[in-house]
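Excluded from the complex is one protein chain; the other protein chains are retained at their positions.
Up next, subunit A:
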Amino acid sequence: MSASAEATVLITHAVGLHARPSVKFTKLAKTFAAEVEVAVAANGPWFDAKSIVKVMAAKAPKGTLLHIRARGDGASKAVEALVGLVQRDFDEGADHARSA
């Protein structure tokens, strides 16, 4: 199993890869057997995409070019799915729509 894939995607979500977006991102990453990592720069450091603590630690705000790479079973599918999630703005407006 030497399958591997890599891609970059621009984060357009207002608060970046954080809190609720991270919950969705890591949940999706965990559905793949492949080892998946993210980074905010091409040369790393790379963070485990299945760990919300690590993904949050990447501190990727809006406008970040997010690097995603995967190795192993379903690597390209994993990268494709995660890129799609980021492009769809994590299928949300998240944190709060407070009323006043």
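Going forward, a residue touches a chain if its C-beta (ideal position, glycine included) is under 8 Å from a C-beta of that chain, and two chains touch if they have at least 3 such contacts; residues count from 1.
Following the convention adopted for this analysis, contacts and distances are computed from a predicted model.
Asks: Just by its UniProt name, which of "Heme exporter protein C", "BMP family ABC transporter substrate-binding protein", "Phosphonate transport system permease protein" or "Phosphoenolpyruvate-protein phosphotransferase" is the chain not shown in this complex?
Replies: The correct option from "Heme exporter protein C", "BMP family ABC transporter substrate-binding protein", "Phosphonate transport system permease protein" or "Phosphoenolpyruvate-protein phosphotransferase" is "Phosphoenolpyruvate-protein phosphotransferase", the UniProt name of the unshown chain.
Asks: Please identify which residue in A:39, A:56 or A:75 touches the non-displayed chain.
Replies: That would be A:56, which touches the missing chain.
Asks: In terms of residues, what is the contact footprint of the unshown chain on subunit A?
Replies: Touching the missing chain: residues 12-16, 18-23, 26-27, 48, 51-54, 56-57, 59, 61-62, 89-100.
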